[in-house]
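Quick notes on the structure that follows.
Note that one protein chain of the assembly has been removed; the remaining protein chains are unaltered in position.
Up next, chain A:
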Amino acid sequence: MKLHFKKHWRIWLLVVFVLVSTVAVFAPLGGDGGITGPAEDETNTAGSQYTNLQFGLELSGGTQVRAPFVGMSVSDLEFGPDAESEIEGTLQSELGLGAGDVRADAEAGTVEVFDDSVAGNTTRAEFADALSAAGYEVEESDVRMGVTADTREGVEDVLNDRLRERGLGGGTASQVTAPGQRYMVVEVPGANRSEVIDLIGDRGQVEILALYPGDGGYETQSLLSQSDLAEIGGAQQEQGETFVPIRLNEQAGQRFGDAMRENGFDQQGGTRCSYELERSLEENMDDDPGRCLLTVLDGEVVFAAGVAPNLASSFESGAFDEDPSYRTTTTSFEDARELEINMRTGALRTTLDIDERGTTFFLLPSLAERFKPLSIVTGAAAVLAVSFMVFLRYRRPEIAAPMILTAAAEVYILLGFAAAVNLALDLSHIAGFIAVIGTGVDDLVIIADEIMQQGDVSTSRVFESRFRKAFWVIGAAAATTIIAMSPLAVLSLGELQGFAIITIVGVLIGVLITRPAYGDILRILVLRNE
């Protein structure tokens, strides 16, 4: 028996695909491993040490959070860049929201509020009315739940930055679109639930306020926010003090120095501060706390301190304005680390509504690890069952053996595909693999029966005609399976998407590569005497 290159090209094609899959699954990631991200991330990804296969949460353990974005938006508005702050101001006062909760973008023609009736208490009608009050006639029906693409991308970037800063490099945040809604899906292998929610749940808006006695009682003034920082050092611990060293940019340094001098923070010997963190800002103001610098995270004062003598004198001399370096002190090293991450990655424009509209999932990594070999055992058992049935039915190893080998090649190529596109395998994919073995063998049975059933195959032409007849059924069945699975591949039903993709790709590999190859193998076997 010879394998002619031209005559049996279908078999050669199968061989090529099996080889390519071997490379995809087993070859160590070389130069083009860029898809998996920077080198330091690789140790954290949920891959396997022997193969390039990636495993999803169900097989590696960790936490997944899916949640929609808080907010509403109106698009297709026309206004100039000058009108932005006016619109924002009107919306803030009409809806009783903070400065960070509204955003007008002249270039995109969009206005959004980062609050809605589910996670907050602004309704679509109220948003429409407020915008009308600002001079833009909009109806309630013009208000869309969800935020703009720009905001979503910003949130995605910040979340990915935070995961990296936190050393959770294997984690990813990505957007998922479902009809009428968009979700953010954050997956962090190996991390537990509270760790992830703490990291992604807050906006992380850092602000430094000055608190000082003014003409009619205590006043506060915002000194700087994230955008004023030129340099952020690593969180440090020194002589029992934990802090994040920061350096302001030039304008902010000047402004900071001016504000300090105007409000008496430059007095000799520094300032005294008796601010108590357990009490609210208002309560503290009534109690004569002295001159304080407050570190505020998401509207909550997390640290308060007076100005040390040497800092006060550098305010006075203007040395600070020249070299605006500063230590944001915190109560613990943990806090310092959190503050640093928040300052580095910037604030989220809007939050994810995990509580009301989200889902979370955590699986213990040690348990998930056990599922990996066990699901291989299950798959192998299914293959054995199929082989046993096929042998019973045909009683001819030369028909049955290639059938099982071909079906196995199909799954192997599918694994190669999964490794090549970095698909993270989950239990639903394993179910998909087993389903593919099932349909694969079904189709091979159709081919074998069609060719063997009506007596001996004497010529190549008879073979061709029978093979083509068999292929009509196979093609039609494959088309139906693909149609039945395609809605799942598009909808965002979580794990079902993976199942559908595996099934569709499996069917395609079967129809285009493995089943024609099996036809050729059979041809060689039945026409051996030709």
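In the analysis below, contacts are C-beta pairs under 8 Å (C-beta built on N, C-alpha and C of every residue); 3 or more make two chains touch, one makes a residue touch a chain; residues count from 1.
The rule we apply is simple: contacts and distances are computed from a predicted model.
Colleague: From the list "Hydrogenase expression/formation protein HypE", "ABC transporter permease", "Sulfide dehydrogenase (Flavoprotein) subunit SudA" or "Protein-export membrane protein SecF", give the UniProt name belonging to the chain omitted from this structure.
Modeller: The record for the missing subunit names the protein "Protein-export membrane protein SecF".
Colleague: Which candidate, A:Thr51, A:Ser274, A:Asn422 or A:Ser486, sits in contact with the chain we can't see?
Modeller: The one listed residue touching the chain not shown is A:Ser486.
Colleague: From the listed residues A:Glu140, A:Glu153, A:Glu262 or A:Glu356, report the one that touches the chain absent from this view.
Modeller: Spelled out, the listed residue whose C-beta touches the missing chain is A:Glu356.
Colleague: Check each of A:Ala431, A:Val511 or A:Ile524 against the chain that is not shown and name the one that touches it.
Modeller: Residue touching the chain left out of view: A:Ala431.
Colleague: Can you tell me which of A:Tyr218, A:Tyr326 or A:Phe371 touches the chain that was removed from the display?
Modeller: Of the listed residues, the one touching the omitted chain is A:Phe371.
Colleague: Considering the whole complex rather than only what is displayed, give the residues of chain A touching the chain that is not shown.
Modeller: 58, 66, 118, 178-179, 181, 193-194, 355-364, 367, 371, 374-375, 377-379, 381-386, 388-390, 392-393, 427-428, 430-432, 434-435, 437-439, 441-442, 445-446, 449-450, 453, 469, 472-473, 476-477, 479-481, 483-488, 491-496, 499-500, 503
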